[in-house]
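With one protein chain held back, the other chains of the complex are shown just where they sit.
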Amino acid sequence: MGKLYSICSNAMDRLNKVIGYVLALFLSVMVAVIFYQVFSRFVMGSSTSWSEELARILMLYIILLGAAIAIRRGQLLAVEVLPDILKGNAKRNLSIITNVFSALFCAILVFYGYGLALNVSSQTLPGLGVSMFWMYFALPFGGLLILVNAVFNIWSIIREVKK
Amino acid sequence: MIAVFFISLIALLFLSVPVAFALGLSSVFGILLHPSLDLSVVPQRVLIAVNSFPLMAIPFFILAGGLMQSSGIARRLVNFAMSLVGHLTGGLAVVAIITAMFFAAISGSGTATVITIGTILIPIMIAKGYPKGFTSSTLAASGALGIIIPPSIPLILYGISAQVSVSDMFLAGIFPGFIITASLIILSYFFSKKNKLPRSERSSFKEIVRAFVEAIPALIMPVIVLGGIYSGIFTPTEASVIAVVYALIAGIIYRELSISNIIKTLVDSSVTTAIIMIIIATSGLFSFFIQINYIPDLIADLLSTVTGNPYVFMIVINLILLVVGMFMEGSAAILILTPLFLPLALTAGIDPVHFGIVMVVNLAIGLITPPVGLNLFASAQISGISIKDITVSIIPFVIVMFIATLLISFMPVFSIWFKFF
Partner (left out) sequence: ACGLSGNTDGDAGSSENTDGESSNKTSTKGSIVLNMSLPEGPGTKNDAGAQAFKSKLEEITNNELTVKIHYSNAFGGEREVYEMMGQNTLELALQSSGPMGVFDKKMYIFDLPYLFKNSAHARATLDGEVGEELAKTFEEAANVKILSWVENGFVVIGSSGKKIEKVEDLKGYKIRVQESEVQIDTWKAVNAIPTPMAWPEVYTSLQQGVIDGHDQALMVLETGGFDDIQDSVTILDARFVAAPISMSLDKFNSLSEEHQAALLEAAEYGKEQGRIKIDEMYASSKKYLGTEGGMEIIEFSDEEKQKYLDQVQDVYAKWTSVIGEDLIKKVQDARDEY
């Protein structure tokens, strides 16, 4: 059990590290693309039709993937009144509950989000000319990563409680 | 159904479920009980709420702020403010407020302002013997300037929702920002005097000049961003990306930005973006749910009795916004409430730009009021104080800011001065 946990823990760390690099890449592409949009209009007197759309889609992925890291780091904003009052195992149990609720919402996001992405896949993104699926896919994909992190949070806390 | 929705929202928030998921889940419960809705609306609303070009100003202004910090620009702003006012009574608190004012002219977010200024100043202030509660409250409150002084994400959002010019909103935010700054300085002066807080040594003229020269790149940035907007070179959203590129170049010139530094800033800015925008995303679901259940109409009906008298209306609106601000993040509140309140404000004869300022200033107070106060959380986290303790020390700041807000509400000349010419 302890060995399995440490393998998973390592895998999670590595996964989140990769997510971090993807975030850095996406945000820098967003900056480059929108800067290019301003530049091309003013310097070259032409306008791009794909830049805004691409940047918007990258932003969607950043929000969902960033939230996955934030939940692991415990940085998502919450009303931390009760955790301030509680101590020890009561506090840990509360943390399990909040992670369960978070995971529950993300499960809905994954399940229905994937259905929606399939449903809209026949629409075409007008600027990029690719299927709308890739825009909506941010939800189930990012939702799954948040979910995985929330579940791992729960596992970590349960181990602490047992100790 | 509505009762289940509100009760579950409050319960989930109380259990400290992340605000984003509390908004989402309570809407889910409401939808499950709704006769005709099903859960496929959940991902749809979440995506629609953040699939918007103007919102891109949020990650960009956050990233610009992050680069300002890692490139040493923010530190130079602090040094400059310190050389100017550090020797006054409560000097460091005043430094924090003045730096926040400068930084607010670069940053579009209140929380980013707190994080940036706070990370530098909170450790210094605590080391010099300022009480933790007062220190973190000062930072939380002055961070609120971030959304009042342009550029500002809530001002952008209001401009979009109310269909008034974002540039007008930016112009209108300037003097209210100064008024709030002044009221915070007065408060911290009296607090520091009463508690005999330490002051730093007075800087020589030469030191002031040096600090000023070092801060020039930071002081030029608002000129480029706001100047670019007003001269028609770019839209406010595009201005935010210009701010990023400017900060990047300035950081490279200062030789303080390494590649690994930039990557770390990119990752952290993405995560901060996610922390704020995941709330905007699920608040889209939340606002859809209240819209489809006619809750806005109910509120509008209730309020329509007070629109006859603009003064009564203004007081009522201020109180409502104060309460709303306690529970709701500013951007979400603007998106939900503007379509609801603006028609009433127009009926009461209130200028839409002025009304936007009243909303944003009130919601800026919301940043420092529990249970949902982003600035409060951020500041408390940096100084390592509990939410319970900071809640006590923030009270005088809330009172002073509310008084300043009433002044701004009843004196439209401070916001829409440019319409008087």
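Residue numbering begins at 1 within each chain, and the chains themselves are lettered A and B in the order written.
By definition in this document, a residue touches a chain if its C-beta (ideal position, glycine included) is under 8 Å from a C-beta of that chain, and two chains touch if they have at least 3 such contacts.
For clarity, every value in this text was computed on a predicted model and none was experimentally measured.
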Given B:I186, B:V213, B:I252 or B:L298, the residue that touches the chain left out of view is B:L298
Chain B residues touching the chain left out here are 1-4, 33-38, 40-41, 44, 48, 51-54, 159-160, 163, 165-167, 229-238, 288, 291-294, 297-298, 301, 304, 339
Missing-chain contacts on chain A, rising order, are 41, 45-47, 49, 52-53, 116, 119-120, 122-127, 129, 132
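Here is the rule we go by: only the chains that are shown with their structure count from here on.
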Given the complex, residues on chain B that touch chain A span 12-22, 24-25, 28, 39-40, 42-44, 46-47, 50-53, 55-56, 59-60, 63, 233-234, 237-238, 241-242, 244-245, 263, 266-267, 269-275, 277-279, 281-282, 329, 370-372, 374, 377, 386-388
Within their complex, chain A touches chain B through residues 20-21, 23-24, 26-28, 30-31, 34-35, 37-38, 42, 52, 55-56, 59-60, 62-67, 69-71, 73, 75-85, 94, 97-98, 101-102, 104-106, 108-109, 112-113, 115-116, 135-136, 138-140
